[in-house]
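Worksheet: one structure, shown below.
Heads up, one of the protein chains got dropped from this complex, but the rest are sitting where they should.
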Amino acid sequence: MHPVLRTVLQRLGLGVLTLIVVSVVIFSSLELLPGGYAENILGQGATPETVANFKKELGLDRPAYVRYFEWIGGVAQGDFGASYSGVGGTNKREVAHVIAPRLYNTFFLAILTAIIAVPLSLFLGVMAALYRNSWYDRIVNAVTLTTIAAPEFLIAYLLMLLFALKWKWFPSLSTVGETTPFFEHLYRAALPAITLTLVIVAHMMRMTRAALINLLASPYMEMAKLKGVPAREAIVKHALPNAWAPIATVVAFNLAYLVVGVVIVEVVYVYPGIGQLMVDSVSSRDMPVVQACALIFAATYILLNLSADVVSIITNPRLLHPK
Amino acid sequence: MTAQAPDIRSVRARRTFWENAKRTLASAPFSAWFGMVIILIYAICAIFAPWIAPYGEADVVGKAYLPASAEFWLGTDQIGRDLFSRLIYGARNTIGIALITTMLSFLVGGTLGVLTALMRGWLDQGVSRIVDAFLAIPVLIFSLMLLAVFGKVQFFMEHRWVLLVIILGLLDSTRVFRLARATAMNVVVMDYVESAKLRGENMRWIIFREVLPNILPPLITEFGLRFCFVFLTISALSFLGVGMQPPTADWGSMLAENKTLINFPAVGFPWIRKPFYPAIAIALLTVAINFVVDWVLHKTSGLRDEH
Amino acid sequence: MNDTQDKLQAALTAAARGRITRREFTQLALASGVTLATANTMFAGAARAEPKKGGTFKIGVGHGATTDSMDPGLYPDQFTGTALWGTLANSLTEIDADGNVVGDIAESYEPSDGAKKWAFKVRKGATFHNGKPVTAEDVVASILHHTKEDSKSAAKSLLKDMTSIKADGAETVIFELSGGNADFPYTVSDYHMPIMPKNEDGSVDWQSGIRTGAYKLEKFEPGVSATFTKNENYYKTGKGWFDRVEFLSIKDVAARTNALIAGEINYMDRCDLKTLDMLKSNPDIEVQEITGYGHQVYVMDVRAKPFDDVNVRLALKHSLNREEIIEKVFLGHGQPGNDNPIAPTVKFAVEPQPKHTYDPEKAKAFLKKAGLDKLTVDLSVADAAFAGAVDSALLWKENAKACGIDLNVIREPDDSYWDNVWLKKAFVASYWSGRPTVDWMMTTAYAAGAAWNDTFWANPRFNELLVAARSETDEAKRAGMYAEMQQLLHDDGGLINLMFNSYVEAHGKNLGHNKVAANWQLDGMRIAERWWFTS
Partner (left out) sequence: MSTDNKRVKGETVLEIRDLKIEGNSDGVWHPIVKGVDVTLKRGEVLGLIGESGAGKSTIGLAAMGFARPGCRIVGGTIMFDGIDLRKASEAQKRDLWGSRIAYVAQSAAAAFNPAHTLIDQTVETAVRHGIMTREQAEADARDLYKRLQLPKPDTIGDRFPHQVSGGQLQRAMTAMAMACRPDLIIFDEPTTALDVTTQVEVLAAMRDIVEQFNTAAIYITHDLAVVAQMADRIMVLLRGKEVEQAPTRQMLKQPTQDYTKTLWAVRKLAKEESISDDIALRVHNVDASYGGMVKVLDNVTVQLPRGRTVAVVGESGSGKSTLARAITGLLPPMKGEVYFNGKPLPKALKDRDKDTLRRIQMIYQSADTSLNPRQTIRDLIGRPIEFYHGIKGAACDRAVAELLDAIELNESYIDRLPGELSGGQKQRISIARALAAKPEIIICDEVTSALDQIVQEEILTLLMKLQKETNVSYLFITHDIATVRAISDEIVVMHQGKVVQQGPKTKVLNPPYPAYTELLLSSVPEMDPDWLTNLLAKRAKGKVKA
């Protein structure tokens, strides 16, 4: 079997294993969560009787492990169960239906940001490596440093202040619905995307720079120079191909972050993404949704890392063409 | 050649830690110095907060939202506490907690990382799998849940910071583990580790005398970055309302408390808006740390210019 | 009256009808000897007074969760309340701007047998969005929806005294109660009890969102938004002016504020008090403040030590500087409480004497009486009880020091505060959204053994009065009884009422409205049918 294929399969296997561990971790910590869905939904209105009715209807009166295995079994067949929120018999709200629109929004935002951020950071990184210790390099570093240093929500509010309130280029609210037309969606997601870009570009750019500068010391870069290859071409043609692995890893990491780590941006811009859904569901104890979200997050993380590995394999002849 | 050897010329004593420190510091560039000075200032604020701060951490000393004045250097906050004093105490709490958290995560993650790198085998496999699982769960959301879970324990209700430290520390240790293991892997294959084994040294010696000193530079730099990351996370948690306990002054919650003011004409100094003070405090420290970290990295990167 | 004033009157009407420009009006006004400023306000007022049709009304609400359900029994808060009840549906009765109960789906209602029996007459011409007329059957089904055995409805407890309900012909619905309740019409005005179409099988169709209200449901995305379109054949006249209504769930107050400033929403609830001055200074935005029934309180479990001693309770009641806290934490937005849960705007409300105010000496004196020279108590708080609960408690701690009371403030985690702290710990912060009647309020929170009696206060005289007053139809007598009850609670109860909080809400200047109701936020949750655009 070709090594690439083998690795991919191995990782996938591990991924599934990881997912199971994750589901157990999440499930059990949710079991520990004090207060229940009923108490929460009824808030001050909870009476022992109504709560009891709730529990019965949700099947929460049965032992935890039974529910876990039912649930995991369902998931195995692609059925994430029903959200507690649909209780009342007739219209159970399938978790899938609850999550689908949010997931779409999240991916929309993530992809939008990625499209801006990844090329940008690569470009900046290569430039910084090329003109290292120049003013350009220093400035870019300083700026990225500060964007790393500033708390996410601060950046978010600042951008909102400038772009939404001062200049009114973009809306301050990013509320979008399933019916929102594509370009409207694009327009509304602009500010969140910019914010996230600022947050992740710094990281990716610095890694790109580091990875490249690391390689510049290697003999074959000197060789390239002594073969008369100009600096820019040397970086692009000789350094970059060997730098893909580390770059891919950090890119994957940041893309994962775009999916799993954007709660705050979602809150600030009121963007109905999956992060907020999960936080809501945690505080309202809507277990099925929380678990589904957690699994999705984990899966995203795993798949992205996997693809990073694949990239580093196919860009590394040693692994791609073994002796 | 033993203790009873006839000639009693005494060998000159060890070079002291300070001598070494001096030698290294001498070569530090400006940015590093700048960073170190800032960090030092913060440290002093943190340690001597009660003596530096003009007012108590939680004392209500004036009306709400007083502008900056001789009496209140940065004005007062939403219930009339002195912002300057709270900033200083904030340094104490935020830095203190972030520091303890990071230490915890390095103690756990670092030790495990080195151990697994040395032992390999099932331990390595097991730990790595579990770590992978934890890495796959987003820190922020997971810590939200854990905070909700253990926030109910009476002890943690009274000392919430302990809970924060434990949760963030452990979650973070997974990331540290990754790095520690990776770097240790490169060191354990070195001949000097092998020769230590040949000498018959025990695990403790090998870890603490042979391996640790050599993976320290990358770990130290990571420490700096992790440290920043931790208190950004803490502030994020405070922003979501589950962070530190009022009246404890914590930059994150201070920032969150006043976030709505950001979009309005300056409160406090005409040119800086109140919510920015803690933000600036955070940013400045992070930048300072990164300066130092960059320097350490450069020093230890081993990129010697050979002739 | 002279003729210039007649002219002015005419002009005002004209302005109201929009048939006269500001310039013309001002000229006239000046002619009739009014200053320019007054003239302008007069014009604006007049032009505002007359409702206009049309426009899309966007409301940013600080509530709403993905778990929100169409089942009215489960409406947790303002979002579902205002959107899925106030905009979409009607109950049998409603509370008007002055706090009186008036018919809604019910055209009229009659008590009999000492208010133990109530007959509600369904309004003629009231129809569901699908065109079907509302029948007594629908009403019965809608009410029974909450009283079913397995019901999870929050209204279940409200209806626990209802022994039977039946339709008497197509128009009339007969309620029978276990005991007399003169305020029953108030009860059925509750937002958990909208009238819904009955299914074949006798249950009600709560899922489809077909209701009777001024707007039809277009789309409901739980935790995100709810959109509505005008219901052209709404049975009420002079209500429901907008073409479309959009509710957005914006939990982050900063975001809400920005949205309003940026003009992306026309109305926001629960303003951040810190920003009010800036908001007010914005020419296009109007901040409105209504002191409602809601009150923010600290409650003591009167069974637990040391609160079992009335003197300790009184000492604490006097150790709290309500004015200062309102000033500092709520920036003056609220009315100091007087340890009486009945809002001044409620019928039969009184101001018990002596007024409880911050008075260290008195507090010390009461401590002495209790045989203590100093007192240490734990106070559990969380902003989940009410925004500012923590800050208030911290200030109180400062006040109490002067009274020889060491208040140990414990901050509880926000989520599930109501399950684990409220009703569980002896001394906690709590919030009451208030009730439209004395009886309702007292029954829910202070009657011996009531599920939510969070002070566990059981005063024989009080409870006896409570029952008596219910079936008492003589207004004067009732007033007397209620006054005594409020006094008792004030002197002896475990309630420390910090303040009646104001609903501080802001909206664009281009919105018009009549007197705003105080029973709920958002104009009694019925803002969508009551307000309109002026331009």
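Each chain carries a letter (A, B and C) given by its place in the written order, and its residues are counted from 1.
As a convention for this text, a residue touches a chain if its C-beta (ideal position, glycine included) is under 8 Å from a C-beta of that chain, and two chains touch if they have at least 3 such contacts.
From a predicted model like this one, the values you see are computed outputs, not experimental measurements.
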Practice task
Check the whole complex and report which displayed chains the hidden chain contacts.
Solution key: A, B
Handout entry: Contact residue for the chain not shown (choose from A:K56, A:H97, A:K168 or A:K227)
Key = A:K227
Practice task
With the missing chain put back, which residues of chain B would touch it? List them for me.
Solution key: 1-3, 5, 9-12, 14-15, 27, 190-192, 194-195, 197-201, 209-210, 213-214, 216, 304-307
Exercise for the section: Could you please point out the chain A residues that touch the chain left off the display? Expected result: 218-220, 222-230, 238, 241-242, 315-318, 321, 323
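By our rule, only the chains that are shown with their structure count from here on.
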Exercise for the section: Take each protein chain as a node, join two nodes whenever their chains touch, and name the resulting shape: line, ring, star, complete or other. Expected result: complete
Problem - Between B-C and A-B, the pair with more C-beta contacts - result: A-B
Problem - Most centrally placed chain, judged by C-alpha centres - result: A
Handout entry: Intercentroid distance (Cα basis), chain C paired with chain A, Å
Key = 41
Completion exercise
CA centroids of chain A and chain B: separation to the nearest Å works out as 25
Exercise for the section: Please set out, as single numbers or ranges, the residues of chain A touching at least two other chains. Expected result: 34, 157, 160, 165, 267, 283
Practice task
Find every residue in chain B that makes contact with two or more other chains and list them.
Solution key: 148, 152, 259, 262-263
Handout entry: chain A residues touching chain B - in the complex, by the definition given at the top
Key = 14, 17-19, 21-22, 25-26, 29-30, 32-34, 145-146, 148-154, 157-158, 160-161, 165, 217, 260-261, 263-264, 267, 275, 278-279, 282-283, 290, 294, 297-298, 301-302
Completion exercise
The residues of chain C that touch chain B in their complex are 253-254, 257-258, 261, 272, 274-275, 278, 328-329, 331, 383, 390-391, 394-395, 398, 410-416, 420
Practice task
Mind listing the chain A positions that touch chain C in their complex?
Solution key: 34-47, 49-50, 53-54, 56-57, 83-88, 90-91, 98, 101, 157, 160, 164-165, 168, 171-173, 175, 177-179, 267-270, 272, 276-277, 280-281, 283-284, 286, 289
